[in-house]
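On to subunit A.
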Amino acid sequence: MKTAEEIFKILKDKFGDAVIELKTGVPVESYMTVDPLKIDEVCLFLRDEPELKFDNCMNLSGVDDANGKKEAQPDGTSNIVGGTLSVVYHLESVYLKHKLTLKVSTPRDNPQVKSVAEIWRSADWNEREAYDLFGINFINHPDLRRILMPYDWEAGYPLRKDYKNPEFYQGMKVPY
Partner candidate 1 sequence: MSFETNKSIEYKPVVKTEHMVLNMGPQHPSTHGVLRLELELEGEIITRVIPHIGYLHRCFEKHAEAMTYPQVVPYTDRMDYLASMGNEFGYAVAVERLLGIQVPERVEYIRVIMAELQRIASHLVALGTYGADIGAMTPFLFCFRDREMILSLFEMTCGARLLYNYIWVGGLSHDLHPDFVRKTRDFCTYFKPKIKELNDLLTYNKIFIERTANVGVLPLDTAINFGISGPMLRGSGLKWDLRKDDPYSVYHKFDFNIPVGEGKVGTVGDCWDRYWVRVLEMEESLKIIEQALDQLPEGDVTSAIPKRIKPPIGQVYARVENPRGELGYFIMSDGNVNPFRVKVRAPSFVNLGVMDVLCRGHMVADIIAILGSVDIVLGEVDR
Partner candidate 2 sequence: MMYDFFLDLFGNEILAAIVTGVTPLLFILLFVLFAVWLERKVSAHMQDRLGPMRTGWHGWLQTIADLLKLIQKEDISASANDKPLFNLAPILVFAGSYAAFAAIPFSSYFIGSNLDLGIFFIIGISGLVVAGILMAGWASNNKYSLLGAMRAAAQIISYEIPTILVVLTVVMITRTLNLHTLSEMQTGYIWNWMIFGGPGTGLEKFLLIPLMFIGFLVIYTSTLAEVNRTPFDIPEAESELVSGYHTEYSGMKFAMFFLAEYANMYAVSAIVSALFLGGYQSPIGYLGNLIGVSWLVPIEQFFWFTAKGAFFVFVQMWLRWTLPRLRVDQLMALCWKYLIPIAFVNLIIVGLITVL
C-alpha cells in the first residue's frame, strides 16, 4: 500500500518530465498529471512494477475541460476554440489495495493520447467511448470505432460542451 506522494516520487524518478505534477489539496481527490504521449509507458510501469502493481483500471473517462475561448456563432450558440480535453484514469491494485488517479490533457484541436488498451483490456471499450463521445484519438488502440453512437454519426462528439444537435441524421429529422 502506497500513498499518492510515494507513487509520484517513484514515477518522477523513473520518468522525469513525463510525469508533470501531483495535485493535492483539491477537494476529495488528488490526481497526477502525465504527458499524454507517455501515458502508455507510465501505465505499463505502474502495472508491472511489483511494489505498485496497478492491475485494474477501474475507470477511464474523457472530460471536456471547456477552458478554451468561446466563439459566438451567428445562430446564437457558441463554439469553443483552443483549450484542452482530458482523460482521467482511475487505477487500483487488487492485491495491494491502493488507488491512483492519473490525468492527461491534450489540445482540443488535435486530441491525441497514447492508448492503454493493451495494458488493461478494460480500457479498450472505455477508450472507444471517450473517442466516440469526445473525439479523443487514442494512438495504438486496436479497434478505435464509435461504440455508443451509430457508426455513421457525422454530427460530432456529443459530450463536448459545444456540441449541437444535428437537424438531420441519414435524412431523418432528429428531434422527433
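The rule we apply is simple: a residue touches a chain if its C-beta (ideal position, glycine included) is under 8 Å from a C-beta of that chain, and two chains touch if they have at least 3 such contacts; residues count from 1.
Keep in mind how these were chosen: all candidates are chains of the complex that A comes from, given by their letters.
Keep in mind the model is a prediction, meaning the values are calculated, not measured.
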Exercise. In this complex, work out which of 1 or 2 touches subunit A.
Key: 1
Quiz item: Inside the complex, what are the residues of subunit A that reach candidate 1?
Solution: 26-29, 31, 55-59, 61-64, 88, 90, 94, 97, 101, 120-126, 133, 146-150, 158-159, 161, 163
